[in-house]
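Remarks on the structure that follows.
The complex is shown incomplete by one protein chain, all other protein chains being positioned as in the whole.
Chain IDs A, B and C follow the sequence of writing; residue 1 opens each chain.
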Amino acid sequence: MKLSEVVDKLSKFRVEVPSWGFSRSGTRFHSFHIPGEARNLEERIEDAGTVAKLTGGVSSVAIHIPWDKTDDYIALRHLAGRNGVTIGAVNPNLFQEEDYIFGSLTNPDASVREKAVKHCLECIKIMQETDSKALSLWLPDGSNYPGQVNMTQAFDRLLKSLEIVYGEMDSDMELLIEYKFFEPAFYHTVLSDWGTALLVAERLGERAKILVDLGHHAQGTNIEYVVGIASMLGRLGGFHFNSRKYADDDLTVGSINPYELFLIFVELNSFFDLSGRQLALVIDQSHNVKSKIGAMIQSVVMLQKIYARSLLVDREALEHARSKNDVIASEEILLEAFETDVRPIMKEMRENRGLPDNPLNHFFSSSLEKEITDAR
Amino acid sequence: MKLSEVVDKLSKFRVEVPSWGFSRSGTRFHSFHIPGEARNLEERIEDAGTVAKLTGGVSSVAIHIPWDKTDDYIALRHLAGRNGVTIGAVNPNLFQEEDYIFGSLTNPDASVREKAVKHCLECIKIMQETDSKALSLWLPDGSNYPGQVNMTQAFDRLLKSLEIVYGEMDSDMELLIEYKFFEPAFYHTVLSDWGTALLVAERLGERAKILVDLGHHAQGTNIEYVVGIASMLGRLGGFHFNSRKYADDDLTVGSINPYELFLIFVELNSFFDLSGRQLALVIDQSHNVKSKIGAMIQSVVMLQKIYARSLLVDREALEHARSKNDVIASEEILLEAFETDVRPIMKEMRENRGLPDNPLNHFFSSSLEKEITDAR
Amino acid sequence: MKLSEVVDKLSKFRVEVPSWGFSRSGTRFHSFHIPGEARNLEERIEDAGTVAKLTGGVSSVAIHIPWDKTDDYIALRHLAGRNGVTIGAVNPNLFQEEDYIFGSLTNPDASVREKAVKHCLECIKIMQETDSKALSLWLPDGSNYPGQVNMTQAFDRLLKSLEIVYGEMDSDMELLIEYKFFEPAFYHTVLSDWGTALLVAERLGERAKILVDLGHHAQGTNIEYVVGIASMLGRLGGFHFNSRKYADDDLTVGSINPYELFLIFVELNSFFDLSGRQLALVIDQSHNVKSKIGAMIQSVVMLQKIYARSLLVDREALEHARSKNDVIASEEILLEAFETDVRPIMKEMRENRGLPDNPLNHFFSSSLEKEITDAR
Partner (left out) sequence: MKLSEVVDKLSKFRVEVPSWGFSRSGTRFHSFHIPGEARNLEERIEDAGTVAKLTGGVSSVAIHIPWDKTDDYIALRHLAGRNGVTIGAVNPNLFQEEDYIFGSLTNPDASVREKAVKHCLECIKIMQETDSKALSLWLPDGSNYPGQVNMTQAFDRLLKSLEIVYGEMDSDMELLIEYKFFEPAFYHTVLSDWGTALLVAERLGERAKILVDLGHHAQGTNIEYVVGIASMLGRLGGFHFNSRKYADDDLTVGSINPYELFLIFVELNSFFDLSGRQLALVIDQSHNVKSKIGAMIQSVVMLQKIYARSLLVDREALEHARSKNDVIASEEILLEAFETDVRPIMKEMRENRGLPDNPLNHFFSSSLEKEITDAR
């Protein structure tokens, strides 16, 4: 790909930031206060806007219900618009009500399942009002002890619950189905891997797709292959980008193994033109010791740099080397792209668009950060 | 379940032993000689017969081609018969030819794929001659380095290769599709998990099923849930029983976490009557420091004991406790069964059938072991 | 060991329960209310007393400061006494103050380290007043991102902080040093494994020892070997018993792999007479979906049963088999003990001491549970 083309594609590349990424978050041990963290929905949208303005790489902001509940979703849509973003995926919350102690959409008790379904339907309404096109489902259901749950029946109950939800979605909406290896359930999770998520998606219909969260796999899982298979099947719907060293650590994007992230993008480029927003590329991290806005800028920029590198892969040469089983040559073609310093490309993209040359420095050294921190 | 019923079911419970489990095996560092190990096909069948006779729990012996290649498969069938077993699953070998360095059924080179397919067809012929009903496919294909292989195209090539193989199988034969997390490929494996195996099975037809090897998962994987889901879908075809603490360690059955094995059997009992041979229950272990026959007796007996325990679960009480979300009661019902000393049940089953009271002691303290070791 | 001896040792076997195990706890997603959970220090001590009375296997209750802070520790000691227990290990809290966001005893800021040290000294005073002999240190310190912390300097700061703490401890007090693979720090933890904990213990002095929490290891770690090595060095100080399938899941004792727990006890019996309280055997679990008292009864009983099984190992025969490298015989000696149904032994021990025959049933079917739940 010619450099000008890379710059062009990079210019159009956008990701979604999560509203909850600007507020306090933490571990089961404590949630530390971070100076400047957003205190309410309005501030979260503003922060998303700030990241969008500085990086030029943000399309939208994902919201979480009820954390982002409001009386007036039309106003929310306009607020987002004023901040240069749209409302992205709507995320129902199925883990914070006391009723959900033994599961939500899979609870043995029909009335609890009904409540969970209702909450999803409420989220669909919010999607209609906010013009959101993705219902992003993360299911905490599972069990903590052998014997606790009839696991296959729980899977069956999930299908029945989701059939109702899916049936209520508009024809231009997608259901993104997230899976997770473990936590908060510690013996089994109903949607434990891409295979279980795919089963559900296939039963529901073609607008049900898999959402890959980079922290939700067993150690060693080749995530780029999962991504490739799901893409090949037309079932990849989106991502939750973050990093992990151990479990679902929710560290900022690319902080532990940037090469793995690059390999995922290389795989994606085989199936999608990511400059055209064909996938829900969402950041979902819980950065407990970093400036909230700063960490989000870091993450968007990391995704931009990795995307640029992935575009530099000489795909024709790669397929040629592969066809000859030239392992070294194939690998070197990837490394050639990965090791390229893409900062000049980033610089050009930013200059073309009037963006700050270094969004992170800009944020910290301008009055911006101080103003926000002082105000809150 | 009444004790007499448990004894009855246990009496009918059979597993398959692998011919290769009686010969030398080892790690990449060395294969140690074990006194009494079988030196040829005939001795392997005889050893299977010995384990069958002493434990009363062996139906058949799995063979591996070309390790068990012979000029006369009819004679092999008769040899097995004389030793009280049948020929079970036939296992093609797709990893030991130099041609397979870059893959077998998925090799980019069509002529290598053809060779691999041909070998599978050869195995189908052997199945017809030995009256075997299961083609047990373990695919070593994958890649060692990022970039080496176009992963989704390799998956596609696998499908095309297997369509030919599946098309040649008789209507009463099953294709068992094994998956593996890693090794011998260390970056990606084409059949990496139950999800990829299921995709292949579904594309091929209803006699293509998943084979679960207990050592082929990521650390922490809830195998009993995988087993449950595959059973629910009607796609569970069989097992390779062994144990692991780290990777695919191929230790003898139940040696690391017998409770996990019990939980798998509890799940199986929800879908199958294992006394009726509805699944290919095959031992596949590589016991490098134990007497070959001794280790196999241990493993068969372990499976018998675990099966007996799993039958003791009060399933009605279990479902009742589950329906009330009584986590402690559900768990205690399982523990009640698991902690029962089933040696009296084993004793009764053995007495009823004229089997030695302690097959392991019988083997080592009778002249049997000495005769075999001296002869070889 | 003769059965009467087993019964005798089992009669004297005691473990410590954690006060925090009776109160609400949870994951980072939610802490669910459990009916009957303790609401304050007094109720926690009473609950410990209830478990002690029903199981006959509880010596003491571990406390956590400030969660169990009180104006009158003498009164606390008497309260414990009235409930048939003593005050066990005192656990300082170094993770819930805002000041600790970048570490406690290792914080780059000297004033924060001082604060953390002071809190430990406060705990030593509480030990003196409650007659506790163990200061149980779990250190959350570490870092979330590469670069964040100079790791070796942080280790050095830890040593300096602990030298002060250790210097203030009475000559009959022990410092128990816990380590943890990860969480809440997700890139590195200062005390990451038994090796780092041992380094600290050796620098401090002979009353500094290692505390092993069963959930704080990498997947696959052979914990029984760690226990053996630490015991051999005279540096094993105690345990935090719980179970895990994935990470630090804090499930109830023995719920995932009871055989592993048995193997740990077999190793311990080589070095300690556990009926003589030579080690701090502490339960530390976070049972979020089980009755608090019920789960604790389950765990104490599980430890009693496993301890009984471990005593049944024929150690002489085991060493004999080992000396001949008889792998099968060695393993069968362990299995023989593990598979023994120890419920008759438990029954005898309970009858001898006038304990309820089934503490769990007793708790749930007597009025006891109802009274507690109704009262709270």
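Basically, a residue touches a chain if its C-beta (ideal position, glycine included) is under 8 Å from a C-beta of that chain, and two chains touch if they have at least 3 such contacts.
All of these numbers come straight from a predicted model, not from anything done at the bench.
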Tell me which residue among B:22, B:155, B:187 or B:338 touches the hidden chain in the full complex.
B:187
Options A:33, A:78 or A:343, residue touching the unrepresented chain:
A:343
Touch criterion as defined above, residue of A:144, A:222, A:286 or A:310 at the omitted chain:
A:222
Missing-chain contact, candidates C:162, C:333 or C:372, resolves to C:333
Across B:153, B:219 or B:373, the one contacting the chain not displayed is B:219
On chain A, where is the contact patch with the chain that was removed from view?
219-220, 222, 245-246, 255-260, 289-291, 294-295, 298, 305, 327-328, 331-332, 339-343, 360
In the complete complex, the non-displayed chain touches which residues of chain C?
101-102, 108-109, 144-152, 155-156, 181-182, 187-188, 192-196, 198-199, 217-222, 224-225, 228-229, 231-233, 259, 263, 267, 270, 318-319, 321-323, 325, 327, 330-331, 333-334
Note that chain B touches the absent chain at residues 26-30, 32-33, 95-96, 98, 100-102, 140, 144-146, 148, 181-184, 186-187, 219, 244-247, 249-252, 255-256, 287-290
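Rule of thumb we're sticking to: only the chains that are shown with their structure count from here on.
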Residues of chain B that touch two or more other chains: which are they?
219-220, 222, 259, 327, 331
